[in-house]
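One protein chain omitted, others in place.
Chain IDs A and B follow the sequence of writing; residue 1 opens each chain.
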Amino acid sequence: MSEAFTKSMARNIFFGGSLFFFLVFVGLTIHTTRELPERDHRENINEMVVLGKKVWEDNNCIGCHTLLGEGAYFAPELGNVYTRFGNSKEAIKGFIMSRPVNGIPGRRSMPQFNLTEEELEGIAEFLKWTSEVNTANWPPNIQG
Amino acid sequence: MLNTSTKSPLPGDVAMWVLILAELSVFALLFLTYAVNRQIHPELFFNGQQQLHPIAGSIITIALLSASFFVALSVNLFKQQKSRRAAYAMWTAVSFGLVYLAVKSWEYQQLFDLDIGLSTDSFFTFYYLLTVFHLLHVILGLGLLCYVASKLLTSKWHEPNIMESIASYWHMVDLVWLILFPLLYLVH
Partner (left out) sequence: MKFQSQAVAKPYFIAAIVLFIGQIIFGLVMGLQYVIGDFLFPAIPFNVARMVHTNLLIIWLLFGFMGSAYYLIPEESETELYSPKLAIALFWIFLAAGVLTIIGYLAVPYATLAHITGNDLLPTMGREFLEMPTITKVGIVIVALGFLFNIGMTVLKGRKTAISMIMIMGQVGLAVFFLFSFYNPENLILDKIFWWWVVHLWVEGVWELIMGSILAFVLIKTTGVDREIIEKWLYMIIAMALITGILGTGHHYFWIGAPEYWQLIGSVFSAMEPIPFFMMTLFAFNMVNQRRREHPNKAAVLWALGTAVMAFLGAGVWGFLHTLAPVNYFTHGTQITAAHGHMAFYGAYVMIVLTMISYSMPMMRGRAAANSKASQTVEMWSFWLMTVAMVFITLFLTGAGILQIFLQRMGDSPQNFMVVQERIQIFYWLREAAGVMFFIGLMTYVASFFVKGKEATLKG
């Protein structure tokens, strides 16, 4: 009779199973990208939001903060900072602008990035747009 | 367990049974979360179930059971060295599988016409994930059955390990439906 546990069967299960689940994953991803427009409100992505994302990346904000829970855990969540700051872009801009160059003695400090008015407006628009994404009610509360 | 020389009491390959166990665990977890969610939203799940066709589900059940019967028959014929008849039995099993595909597509079409999709509500999220996931297993299983059936026709083929493994896989797919069907369509 045949061997009870063969290498060729194990190999076929590896190839077949991986391919099968990868295709399922690709299919689901395609479905997801089709449903996304209703959840991310991409119609609201204007030039300022695009600029804001670039500013966000060029200053490596993700190195301290989380955005929708992803990033570093050193500084507060920013996915909902727009609502936490009372739906105010001005408050966000004011906070970023007013960071002291040499930090706050003894405390975790955010660097002074010397952003231009346009860049500040961009980052605020970007965070406003992010706060409007449908994230299945995450975070649990306003504190992020 | 690691010793390969002892004959395993399982038909087919241990590797296949590891896969079957994993697949059954996935389905079991899905059924469990389904049950929990149904407890939380009984009304929503009840209303969702009203949109389904128990008769279509029954036809599928019969088709899958018949397919399993012919797969088992084919394995027996194969063991009796009746390769050609085993092949015919296997092709019959495949055609019952095609009945499943046809009825299931018709069912999906009905729901699409009502504009019911994956994100309609949590009942239909479960419905589509469970049934499409099962459907994909059937398609994979049918592919394997076709492979065996065509090999059987080339007479010289003698791989009881592969034959039994694939048959076991098919029975697993069938078994999952036997739980899935009453859970989704019948139990209120």
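To be clear about the criterion, a residue touches a chain if its C-beta (ideal position, glycine included) is under 8 Å from a C-beta of that chain, and two chains touch if they have at least 3 such contacts.
Predicted model, so just to flag it, every value in this text is computed and none were measured.
A.B. asks: Kindly note down the residues of subunit B that lie in touch with the hidden chain.
C.D. replies: 1-2, 4, 15, 18-19, 22, 25-26, 29-30, 33, 118-119, 122, 125-126, 129
A.B. asks: What does the interface between subunit A and the hidden chain look like in terms of residue numbers?
C.D. replies: Touching the chain left out of view, subunit A contributes residues 5-7, 10-11, 13-14, 17-18, 21-22, 24-25, 28-29, 31-33, 35-36, 39-40, 42, 45, 49-50, 53-54, 56-64, 66-77, 101-109, 111-113, 126, 129-130, 133-136, 138-144.
Here, only the chains that are shown with their structure count from here on.
A.B. asks: What is the distance in Å between the mean C-alpha positions of subunit A and subunit B?
C.D. replies: Spacing between the chain centres: roughly 39 Å.
A.B. asks: Tell me, which parts of subunit B touch subunit A in their complex?
C.D. replies: Residue list for subunit B touching subunit A: 4, 6-8, 10, 13-16, 18-19, 118-119, 133, 136, 140, 159-162, 165.
A.B. asks: Help me check something: in the complex, which residues belonging to subunit A touch subunit B?
C.D. replies: Residues of subunit A touching subunit B: 1-6, 9-10, 13, 16-17, 20, 24, 31, 35.
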